[in-house]
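As you look at this complex, bear in mind that one protein chain is not there, while each of the others sits in place.
Chain IDs A, B and C follow the sequence of writing; residue 1 opens each chain.
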Amino acid sequence: MINKFLGFKPDEKLLPSKTVTPDTEIDLSSHKYQKIWLGPNHPGVTGNMAVELTVQGNTIMKAKTHVGYLHRGFEKLIERRLFVQGFPTSIRMCVAEPDTNEYLIARCTEELSGYADAVPEYANWLRMLSLEMARLAGLLRGVPGQGGTFALGIGVQWGVYLRDLILDRFEELTGARVYHMYIIPGGVRGILPDGFKERMEDNLRDIDDFIIRIKKLMFHNSVFKQRAKGLAVITPDMVDKFGIVGTNARGCGVKRDVRKDNPYLYYDKLDFDPPTATDGDVYSRTWVRWQELIQTVDLIRQIMAKMPAKGDIRAKMPNVLNWKIAKGDTYVRLESGRGEYGMYYVTDGSDKPRRINLRGPSYNHAISVLEHMLIGADVADVHAIMVSLQTCPPEIER
Amino acid sequence: MKELIEKLSSKYELQEVTYQRNNLVFAAINKDSAIDAVTYLRDYEGYTHLVMMSCVDWIEEGKLQLLYLLNSPSQKNDIGIRVYIERENPEMVSAHHLWKSIWTYQRELREAFGINFPGSPRIEENFVVEGWDDMPHMLRDFDTHEYAEKTYFPRGNRKTNDPAEYMRAKLYPNQPVTAKQRKDDK
Amino acid sequence: MSELDLNDKMSEMLAKSEANVENSEKTFVRPEDEIREVVAPDGSIIKVNPLYDYFSGERPQEEKPRGGIVEKFLNWARAESIWVLGFGTGCGSIEIPPLVTPRFDMFRYGVQMRPTPRQSNAFIISGYLSVKTLKRVIRTYEQMPSPKYILALGSCTINGGMYYDSYSTINRLDKYIPVDVYIAGCMPRPEALLHGFVKLKQLIKEGKAEKANEYARNFDEYKANQKKIIKDWNMPDYNW
Partner (left out) sequence: MSIYAKLAYSFIGLMIVLNWGMLMGATMRKIGARMAGRHGIPFKQPWLNLLKNISTRTIITHGVMYYIGPVFRLTGGIGIFLFMPVIFTGDPNGLWTNFSFSGDLILILYFQVFGMLGMALGAGEGGHPYSAMGIARGLAQHAAVELPLTLAILSIAIQYDTFSVYKIVEAQQGGIMNWVLFTNPFAAAAIILSMLGALGHSPFNLVKAPNEILIGPATEYEGTYLGFMMSAGAILHVMEAVLFMNLVFGGATSWIELIVKSFLIYFWSVFVGMVFPRFKIEQSITWFFKVPFALGVLAILMYSF
């Protein structure tokens, strides 16, 4: 506008090209482009990973994700351990929500050894409770974290404080703060303590008014809208091409939720409807997650209301020291806070698993999707895009 | 799932079919027609969502088992296509033209199992390990413990004991070892 | 320094760098790191060796503390203002957000986070270290200004923890960089981390946190260990 007003016409060749495509020719020797690294030592990357950017001014022409900084080789270590020994090792595959790994491993071993229906009802309700609490803890960091990427740090402070209260409830229920090892093959490890529901209800009340505050802070904020709307749009036809799942898919109107599609545990007995949004930009993804925050609080209330008062928490399982499982393989999935989270589990009749392979949502989100999204984006938006895709390195490289 | 398997078997000869759950079935197809089957499932049967691609090392039969796990969002069930390939200098047809995300799996399998996917983009790049000069680290005959022992300066004072013996000694010191237990330990 | 000395120094640096490149594995040198010739604006041709020209090729020097009342005073200042590098190397870094938030507020103790290694003097190695990360950790540690302190979290840094037999993670950290404070546990609670910081303060005030000088003293030994496990050594021996 001002240019037209002043009659000033810039030389288009010197400006960053507006339409950047993945196959744009990049000649580093012409001094138009520069290669910069985001991470691994950079506060703007989620966790310990690196993004190699080729920028022209502020525009990103090419992006390359580098992972493996957290590689521990779980899938190799599990081959040297008994089923029960491998359990505490392999739940550390994802630090954000370890309970999902616990459920997957427990479920896979139960299914392959024919104890799928032996798990008591009370234990299943407790499993659901801990899974939903893990989702809540993740969302309490994730939703305000999106504002934190735009330097709106105050919401992060509130959110992480409330997450700590949820971790206290976890400690009360399971005895551990981050790695709980609560869901074991055949059931769970402990009953619900006395007065747990009341204390949980207190925290949920705090979280309720936090939800209102965070809405006023983020979604009613003009600057947040300016930065988040229209940024890193996921179109519905990308969903199947890139294997996008979870809130990232629901943010653009594709309603995929394992809890509804293939109900596991007692999710069919709960009454909920996964939220969706229409335009799949950062703003609507964050909006979907904010609605999920409300829904998760409601789900925890439903679970605590509907679960039986008491029951036995463990099925009679064979002696773990010499527990052999016949040859077979299966794939079990669940809906984690980041999307479909599954495990391929192979046994060969020995007392050790043959192979486990984790399918984390970030495996696609952080590599193929992120590299596609970053092309043409602004350097200032990389952190926001990564957080909005919920990239979590440890589940990529295991 | 049954009619799907019948349709498939009419087109390609399936070697083994396992009905794992009512919404999960595994079918083994020979190496040449596997990608055709995957393409057919994606285009005509609505299995549009690639869940994962994995590999299992069956060293006893000298085979590597590839797995293409497909999910149908409309019918809400999964089918896993198994492909058995030779273990020495293994090679498989690349499927990077079907999904935009599958080249990452192929890159990982190339590094972890040494499987070559000709034509797959960035297949030569390292995925997780850097400057790796040993055999592919996910093969069964690669001993990770031995590698760590000789590489990473282990601190001497770590001792590991057989869980069965240890628990018996600690928990039930004065209980005789029954014949069944002795059999189990073997 | 006169022009002549400068030329001598440059030439001998170049010679040393080429020698170093000969020794190091050529196969791991990235294309942008290879020795190339650049035409300067005045037309003269300059030989550029990115790995050694852009860094100082010198060994770390041992910087003796001043001692006496002055050092005590400075140590008090150092202990009261610890700047932690915001680099989450492992899964222990999930407990860093609680530390900077209302529940466990570490700013009360004068502990703050800094984004760049140049300005931070404490480094939290949060848990297991894969070899790929260890390479970056060494580089970052060498860029931090002395005096610098290392806090190692979890049993993984002590003896490998539950990854003792992993082909990708190291077993003991103190073989590669000197560690001031170990904080045990998997993973350590925020309270344990706060206690670790208090312990580090004590060490600094007593003048016992001189691990940077130890690193300079046993430089060759540390380098040998590092080069033993980092197969693609495509960086200078000491970069600051």
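By our rule, a residue touches a chain if its C-beta (ideal position, glycine included) is under 8 Å from a C-beta of that chain, and two chains touch if they have at least 3 such contacts.
Please read all numbers here as calculations on a predicted model, not as lab measurements.
The chain not shown here is in contact, across the full complex, with A, C. Across the entire complex, the residue among A:147, A:376 or A:394 in touch with the chain not shown is A:147. Residue A:224 is the one among A:74, A:122 or A:224 that touches the chain missing from this view. Touching the chain that is not shown, out of A:122, A:158, A:287 or A:363: A:158 (per the contact rule at the top). Only one of A:34, A:235, A:319 or A:350 touches the chain withheld from this view, namely A:34. Across the interface with the omitted chain, chain A contributes residues 2, 34, 36, 42-44, 58, 147-154, 157-158, 161, 217, 221, 223-224, 226-227, 378-383.
Residue positions on chain C in contact with the hidden chain: 56, 63, 74, 77-78, 80-81, 83, 86, 101-102, 105, 107-108, 110, 112, 114-116, 118-119, 121, 145-147, 212, 240, in rising order.
We take it that only the chains that are shown with their structure count from here on.
A complete topology is adopted by the chain contact network, contact being made between every pair of chains.
Distances from each chain's CA mean to the overall CA mean are smallest for chain A. If you average the Cα atoms of chain B and of chain C, the two centres end up 38 Å apart. Between chain A and chain C, the centres computed from C-alpha atoms are 31 Å apart. One finds 23 Å separating the Cα centroids of chain A and chain B. Shared contact sites, meaning residues of chain A that touch two or more other chains, fall at 68, 71, 73, 76-77, 80. The set of chain B residues touching two or more other chains comprises 128-130, 137, 142, 144-145.
Across the interface of their complex, chain B is touched by residues 28, 131-132, 135, 158-160, 164-172, 175, 225, 228-232 of chain C.
Put simply, chain A touches chain B in their complex at residues 67-68, 71, 73, 75-77, 79-80, 82, 85, 111, 240-243, 256, 261-262, 319, 321-322, 328-331, 333, 340, 342, 344, 346, 354-355, 357, 359, 363-364, 367-369, 372, 397.
Of all residues in chain B, those touching chain C in their complex are 128-134, 137, 142, 144-145, 147-149, 151-155, 157-158.
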